[in-house]
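Beneath this line is the structure, given in structure tokens, with notes to follow.
Removed from the display is one protein chain of the complex; every other protein chain stays in position.
We just call them A and B in the order they show up, numbering each chain from 1.
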Amino acid sequence: MVNPIKEGWLTFKSIFTGMGITMRHLFQPSVTLQYPDEREELPPGARAQLYVNIDDCIGCNLCARACPVNCIDIETVKATDDVDLGKTSTGNPKRFWLTRFNIDMAKCMYCDLCVHPCPTDCIYMVPEYEYSEFDRSNFVFHFSNLSPEMVADVKEKAEDEAERKKKEKEEMMRKKAEEKKKKELEEKKKAAEEKVKKENETNDKGPENENSENDDKE
Amino acid sequence: MFETIGNILAPLTAILIHAAIPLTIILVYALVAIWGERKIAGFIQDRLGPMRVGGFHGWAQSIADLLKLIQKEDIVPTDASRFLFKFAPFMMFAASYAAFAVIPFSPEYIGSNINVGVFYLLAITSILTLSVIMAGWASNNKWSLLGGMRSAAQMVSYEVPTIATVLTVIVVAGSLNLMTVTEMQNGNDILGFLPNWFIFQNPFLIVAFIIFFISILAESHRVPFDLPESESELVGGYQTEYSGIRWAMFMLAEYADMLLLSLLGATLFFGGWNSPFGEFMAGPFWGFFWFMLKGLLLVFVMMWIRWTLPRYRVDQLMHICWSILIPLSFVNLILVALWEMIF
Partner (left out) sequence: MIEEQILETGKDTREMVINMGPQHPSTHGVLRLELTLDGEMVKQCRPNIGYLHRCFEKYAESVEDYAKVIPYTDRMDYVSAMNQEHGYVIALEKLLEVEVPERVEYMRVIVAELQRIASHLLGIGTFGLDLGAFTPFLYCFTEREKILSIFEKATGARLLYNYMAVGGLMREIPEDFKSDTADFVKTFRPKIKELNDLLSYNKIFIDRTAHIGVLPKDVALNYAASGPVLRGSGVEWDLRKDDPYSIYNRFDFEIPVGKGEVGTLGDCWDRYIVRVREMEQSLRIIEQALDGMPDEGDVKEGIPKRIRPKEGEIYMRTETPRGELGYYIISDKGASPYRVKARAPSFVHLSMLPAISKGALIADMVAIVGSIDIVLGEVDR
């Protein structure tokens, strides 16, 4: 007899407590931000999009190697000696042309592993999150600022330079080989001359020895 | 000849007007109530609800939803019984709508002032059960059938406490005519200042009201008794296969049912169109205002409960009805009758 009454009382008490809580919340201000009229400010380090400051990049490839999904695609061309690419803002000298620096944001998993190894802090995450596209190929971000003609030009120059250097090297090797041969010939000559000289000397030394002996006898 | 035309046209016009008024009230109420439910749900949950459609707090959201539902494709499942499938939602709405004929909206207006008002109302709302079974079976879907059967069992069981509690009020009032019941609650005599409503006249009627309120929550499939159409368990219950305007009809019928039973509760327990201040703010239009206010307050409480409580399992639902509410309501009936005899 007591139990159902107690249960009934507990039921109503818990229901009324619950209803009191929801009634209280009915009059509290809401926590909704009405997007797109009101937007939330993301903190500065928020990981929403990758950005590369291409003027600071030295082409060391550390970020491409650190990426777990291989979404960074870098191609560098060595700069010829007559071009001075300058220094990055952190003081490192730049020695490479960056002909291709593509990041596929559709593959990127926002893990931040490419940001930490960069020696010049040129790749980092920015809190820009509204970059939806209709075409998936628009997700490949091209950071290299060289035009295709420039790229072709630079590559050609680099190839020429490489060929030139190769030729120089071959020349040098040839010269060295020649000189070596020359030296060997000379040495052979010298060695032959020395031999002849030595034979002459032993012939001269014989008669001189007899004269000295006669003087001592008197 | 003009006489005969006149004899036919006059009652016909009267019928049409009497039919149009509750229909307008239902439709306007449904649009407002659906928007209101979403806003109340939002505010309870610390969020905003509809905000954009129409400008100020998204008031046109229900209209936009209605337009969207109207232009949807009419899908009837392959092996479904076509006539029953199409007929079920309209029958459900018709049952709820037909019961509005006996609700006294105002001292000067009642759709049809019959002497067996309450009896007629309770009989017509039993048709809702039929339409639910029809919808569940005609869908040719295992889940719908399960939902339909459960729903029918629930509605049939909870009609008993409803009838028993309504009976207690009738015992106090002495008449089945809802207009008479309301007129008996006129005046401010209890304790000098409290209005003459039945809920103040007899303490056991408070218990009766609580049982009545729980029963109407179950009759109109509201949480905590909404297992038949619970989304997270049965996907949709008997409404699963319905789309477009047919589903909108189910929703409309459910909200109309909610309003109907709230208005019934307001009539029986809270004085109908009587103003709580006696003669102040009374009159035909004020009466309508007070009546709708009381009904809408009860609807608000139903919504408030929906967003607070979890739902019951089917067998627990039935246990509450048969083991707790029915014995309690019959005992209450006897106690109310005793009180009336003594006082």
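FYI, a residue touches a chain if its C-beta (ideal position, glycine included) is under 8 Å from a C-beta of that chain, and two chains touch if they have at least 3 such contacts.
Keep in mind the model is a prediction, meaning the values are calculated, not measured.
When the full complex is taken into account, the listed residue touching the unshown chain is A:C111, out of A:V83, A:C111, A:A152 or A:M172.
Check A:L42, A:A106 or A:M172 against the missing chain and you find that the one touching it is A:L42. Among B:I110, B:V132, B:V223 or B:V336, the one in contact with the hidden chain is B:V223.
Residue positions on chain A in contact with the hidden chain: 7, 10-11, 14-15, 17-18, 21-22, 25, 31, 42-43, 45-47, 65-66, 68, 109-113, 116, 125, in rising order. In the full complex, chain B touches the omitted chain through residues 41, 44-47, 142, 223-224, 226-227, 230-233, 235, 307-316.
The definition used in the following text is that only the chains that are shown with their structure count from here on.
If each chain is reduced to the centroid of its CA atoms, chain A and chain B end up 73 Å from each other. Listed in rising order, the residues of chain B touching chain A in the complex are 40, 42-48, 51, 304-305, 307-309, 324. Those residues of chain A that touch chain B in the complex are listed here as 4, 8, 15, 18-19, 21-23, 25-28, 30-32, 34.
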